[in-house]
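As you look at this complex, bear in mind that one protein chain is not there, while each of the others sits in place.
Entry: chain A
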Amino acid sequence: MADCGEADGPVKKDDIVRAKNEGKELTKEEKQRLRKEKKHQKKQKDEKRPSERVKEKKPVAPSQPVATQPPTQKAPTVLPASAPIPVPVSGAPSYSSPAPSPADKPAKSRAEQKAERRARQEADRASKQQSCSSSSKTKAPPSELNPVVKRLPEHVQVDDPAVVKRLTKKFERQQIPLRSDYDYKVSLFSHLHQYSRKAPLTQQLSIPSTVIHPSIVRLGLQYSQGIVVGSNARSVALLHAFKQVIRDYTTPPNEELARDLVNKLKPYISFLNQCRPLSASMGNAIKYIKKEISNIPSQFKEEEAKTKLQTCIDRYINENVVLAAKAISKYAIEKISDGDVILVYGCSSLVNHILCEAYDKNRKFRVIVVDSRPRLEGREALRRLVQRGISCTYVLISALSYILPEVSKVFLGAHALLANGYVMSRVGTSQIALVARTFNVPVLVCCETYKFCERVQTDSFVSNELDDPDDLMVTRKGKTQLENWHDVSSLRLLNLVYDVTPPDFVDLVITDLGMIPCTSVPVVLRIKNLEQ
């Protein structure tokens, strides 16, 4: 029991770590590897059985009920929809069988031990051959299931000095200045970056920027100053900047465009990451661009390649942002009926688009805009809706439970949809969903499919973004109460940007592929992977 438990712990963490990373090829690979392993475990068992028949019957029997435990614990976290149950079960005997064997060692004969060892080595060799990138240890069995030990992403390990050193070295190599953190962090979030808006990264760059393309510098500034905000806007701006970069790019002699351009983009991406952490949609856009660049056939001339890339970018934006918005509004309008009172939170470009389209199609509804400090984005949403002619009410989030009895539906936007069905959105969204569930008001999340992300997260602590805490200071009647918050040693300000909403609180997700329940997100991800 005990050793299965402890074998479980690291396995779960590794699984979570692995699943968190963006490598979609891992899951396919992993599945293949697991299937091969299943076969080899069975072979191993058959080999072992003649030598340890008597001894194994006892350990196998107690291991079976133990084996059933880990699958139920592991299944939801690893591969919710696709992992077959036999896979963990095949893993479990591999945990449990060596555990009784050291205890029984004096009882076994030398030949049995040798045979056991040989069988184990063969299984390891076979699994090594199948998986291309595994680094399995020959001794510890848990590594057969997790041969690849992936590192945690660096942006959630800021309090680890080794990681910080590695990051500094990387930036030195790429000739990008390092943006120093604003050190007054809440200890619970000390593993995340926190930057001050008063110390922009451009302070350390030379003014006619030669290392980084000027349009990328401009983009970074716009991100860090909050001029380009919102998942869609940031991705579109990023692709626009990449178009400029590609236009101004010339292949150096003796280099191939496909390889060199990707290397050129890496420092730009690090730069943008420091200005403001990349969003999930931006990450997917970058992956797409890198794939497109690497797939350029080498016989293309430079001009042809460049035009091809520009058209790819245009097509990506058109399909995933513009047309997706049209498709989503078509589905969403079916859900809006006359006389509805719709609640929206903050300023989501997609939700605003849906409401404007619904109004143009002569649906009669009114909107309640809920807003929160310090960003007060709801004001911009309010302005856009009222400009169209929609009748709106504006409240702050503290008045949510007061206003909810009037509401018939809640429309929320999303920053990203995670692989376990959680919705990552602006901080406050989970509260809205929670209170709406309490009042039995349906919650509909609108999200394009290009924002779907392979990550898995169940809380808002592990991976989040810390905004400038000085934004929380407000001056009323000439007085700023928090002006000298640095001097109060026991006070720290926290300005979170995102939070995650569990799928139990979300009734429907409207995407450009249709209206799906929250838990079907991995299915959509799998379909998209197959398409590509």
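Everything below uses one rule, namely that a residue touches a chain if its C-beta (ideal position, glycine included) is under 8 Å from a C-beta of that chain, and two chains touch if they have at least 3 such contacts; residues count from 1.
What we mean here is this: contacts and distances are computed from a predicted model.
Q: One chain of this complex is not shown here; going by its UniProt record, which of these names is it: "Auxin-responsive protein", "Translation initiation factor eIF2B subunit gamma", "TATA-box-binding protein-like" or "Proteasome subunit beta 5tb"?
A: "Translation initiation factor eIF2B subunit gamma"
Q: For a quick check of understanding: of A:Ser190, A:Gln225, A:Asn263 or A:Thr458, which residue touches the chain that isn't displayed?
A: Residue touching the chain left out of view: A:Gln225.
Q: Taking the full complex into account, find the residue in A:Pro153, A:Pro214 or A:Pro442 that is in contact with the omitted chain.
A: Looking across A:Pro153, A:Pro214 or A:Pro442, the contact with the absent chain belongs to A:Pro214.
Q: Of A:Glu154, A:Asp181, A:Glu319 or A:Glu380, which one is in contact with the hidden chain?
A: Residue touching the chain left out of view: A:Glu380.
Q: Which of these touches the unseen chain: A:Gln113, A:Thr202 or A:Thr251?
A: A:Thr202
Q: Hey, which chain A residues sit against the chain that's not shown?
A: 200, 202-203, 205-210, 214, 217-218, 221-222, 225-230, 232-234, 236-237, 239-240, 243-244, 317, 321-322, 346-347, 349, 377, 379-381, 383, 386-387
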